[in-house]
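What follows is a single structure, written as structure tokens, with notes after it.
Omission of a single protein chain aside, the complex is shown with its protein chains in their original locations.
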Amino acid sequence: MLIKKHQYLAFVLPAVFFILLIIVVPFLIGIYYSFTDSNGLRSSFIGWKNFEVLFQDSTFLQSFWLTVKFSFVSVILINLVGLAFALIVTSHNNRLTKSLRTIFFMPNLIGGILLGFIWQFIFTSAFQAIAAAFHLDFFKGWLSNPSTGFWGIVILFVWQMSGYIMLIYVSFLNAIPKNTIQAAVLDGAKATQIFFFIKLPQLAPAFTISLFLTLANSFKLYEQNLALTNGGPYRSTEMISMYIYNTAFVNFQQGYAQAAGIILFLCVTIVSFIQLALSRKQEG
Amino acid sequence: MKKSTKILLGFLFGIIALFWFYPFIIVIINALKGKRGIFQNPLWFTRDFTFANFKTAYQALDFTNSFFNSLIITVASVIVITLVSAAAAYALSRVKGPFSSILYYLCAGTMLIPFQSIMIPLLSLFGKVNFLNRTSLVIMNTGLSVSLSIILFYGAFQGVSKTLDEAAALDGAYPFKTFVYIIFPAVSPMTGTVVILNAMKIWNDYLLPSLVVNKDGMYTIPLKMYAFFGETNSQWQLALAGLVLSMVPIIILFLLLQKQVMTSVTEGAIK
Partner (left out) sequence: MLSLSLIVLTCCSFSSQKEKNSKITLNFFNQKPEITTQYQKLARMYHAKHPNVNIQITTSGQGGGAAALQAKFASGEAPDIIMLGGLPEIDRYKDHLINLKDLKASKNIVPNLVSGGISNKRMVGIPVDLEAYGWSYNKAVFAKAGIDASKIKNYSEFLKAVEKLNSEKKKIGINAVFGFNGADTNSIASVSAQFTSLPYNNNLVKAFKSKTFPWKYEKQMKKYYDLVKKYNVQPILSVKYDPSVQDLFFNGKVAMIPQGNWIIPTLDGLEKGYVQKNLGMLPFFVKNDGTDRILTGSSWYLGITKDHPKRQKAAKDFINWMYTSKEAENVIINEMRFVPATKNFDVSRLPDDLSKQIYRIGTSKKAQSPVHKQYPNGFTNQALGPYIQRYFVNGISWKELKKETSAKYRQLREIQSGE
């Protein structure tokens, strides 16, 4: 053994300290909180009441289903667009595709708050101008309507995440041996055939990674939601993170909000275990 | 492929890219206008052209201060995260045993916990002892980021042959010295990845800073931008100028380090 015990501890203890202090301890306290009626100042134990009330709280249920719906739609769209972009930027190797890669990725650099404001401008002012110029009612009042407001957040999120997911697909596409594709071309295979029979099977692990990466991110979405619609109109676009925030820091129902936080944790955990099982299966 | 199809494809791709990039363009264009210009036509340039919005926005955002707050918080957090997680990952990769596996699974497990599930108790814990400031924000950032960073570093250290350690030990070097001078430099690409991933996350973060340093003199760029947006009262030209200012630093940095950033982001996702 090259590292002695006290040296080992010196290496790992700082990390252990941070993880315990910032994540584990609050998480345990959080589990306790979810069984109290804490309002941030006083609290007493109330058993399962928070969870019982949560499942009858129409606002919570609505924002929960909205989050599920949002995750579902955006996961599909982001992966489609990301894959399409990956195919575009790997189709040739020249200056154009290189700058395309940069452009497609760029929105991913910007923080959620800034993204939300950018798109708020587009959906209000720019869309309004298009509506007026071409007399298209389709472009009117996007953020003051629950369904277009929802799609507004989806569009923003697709714009932000597609470039990121593209990079994952690109790295898997690049890992496909060049001569496999060349051999197929020599055999007279068409581009579509190459895609479906050679590239696509190789991309299976990339799918799992991208799918769950987008899923986890969309479940936790907050800042984009805040800056774009702030939940409006009438809380119809308020997703679960924002619900937790508002309940805890606006209504001061902290125990209740924490119960919602625990439910969010359970959802993310279940999703992650499904992912783990799936990728084990792929490897096996 | 025929040359004409190639050109056609290139043209098509160009249009898609332009469409994708247009939100940035529209923000810049309208930041350079007065209120009336935005009203007339927000889609393209109009007659009124001015740089004045930037000056107003710069002052209102207290940009120099917000920029340095963001910078200090990001740099300090990234340094602590990198050191703490590299050290731990090194020990994990060299000493196999129950404690190491427990720690590894602790890292993997804590990565599952969404921030929203711990923010309420975290805040009340730090609030109880009146410890909400830039220092505590750095501590929280570290706690929230070390798990992933350890796992990334762990993979990299696995790839560094143990013969290097042994050779150093034979020369009489202590593990600490071996780590600092030999092993840590050997994984510098991964260090780059960890730095970039965390820096991007922390620089852009809003939710945690809004709970911890939402007060005069400590505002980061996203915090100040959010507050400023509320104050502009639908005066888009000012809000947009503020947005441009806020985006400029990270975009410049990205253009300088493009390749490294994109590899880091990919690695962070795949590993």
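Should a chain be cited, it is by its letter among A and B, assigned in written order, with residues numbered from 1 in that chain.
Simple rule for what comes next: contacts are C-beta pairs under 8 Å (C-beta built on N, C-alpha and C of every residue); 3 or more make two chains touch, one makes a residue touch a chain.
Note that the structure is a prediction, hence the values are computed from the model and not measured.
Colleague: One chain isn't shown here. Among B:Phe49, B:Phe131 or B:Tyr181, which residue touches it?
Modeller: Residue touching the absent chain, from the options given: B:Phe131.
Colleague: With respect to the chain omitted from the figure, which of A:Asn39, A:Thr208 or A:Gln275 is a touching residue?
Modeller: The single option touching the absent chain is A:Asn39.
Colleague: To test your reading of the contact rule: which positions on subunit B touch the chain that is missing from view?
Modeller: Against the missing chain, subunit B presents residues 123, 125-133, 135-136, 139, 211, 214-216, 230-231, 233-234.
Colleague: When the complex is taken as a whole, what residues of subunit A touch the one chain not shown?
Modeller: The list for subunit A reads 20-21, 25, 28-29, 37, 39-44, 53, 58-59, 141, 144, 232-235, 246-247, 249-253, 255-256.
Just so it is clear, only the chains that are shown with their structure count from here on.
Colleague: What whole-number Å value describes the gap between the mean CA coordinates of subunit A and subunit B?
Modeller: Comparing mean C-alpha positions, subunit B is 16 Å from subunit A.
Colleague: Please give the residue numbers of subunit A that touch subunit B in the complex, ascending.
Modeller: So the residues of subunit A in touch with subunit B come to 1-4, 7-8, 10-12, 14-16, 18-19, 21-27, 29-30, 33, 40, 88, 91-92, 96-97, 99-114, 117-119, 121-122, 125-126, 128-130, 159, 164, 167-168, 170-171, 209-210, 213, 219-220, 222-223, 226-227, 240-241, 244-245, 248-249, 254, 257-258, 261-262, 264-265, 268-269, 272.
Colleague: Tell me, which parts of subunit B touch subunit A in their complex?
Modeller: 6, 9-10, 13-14, 16-17, 20-21, 23-24, 26-27, 30, 38, 41-43, 84-85, 87-88, 90-92, 94-95, 99, 103, 106-107, 110, 112-122, 124-125, 139-140, 142-144, 146-147, 150, 165-166, 169, 174-176, 178-179, 200, 203-207, 211, 222, 225-226, 229, 236, 239-240, 243, 246-247, 250-251, 254-255, 258, 261-262, 265-266, 269-270
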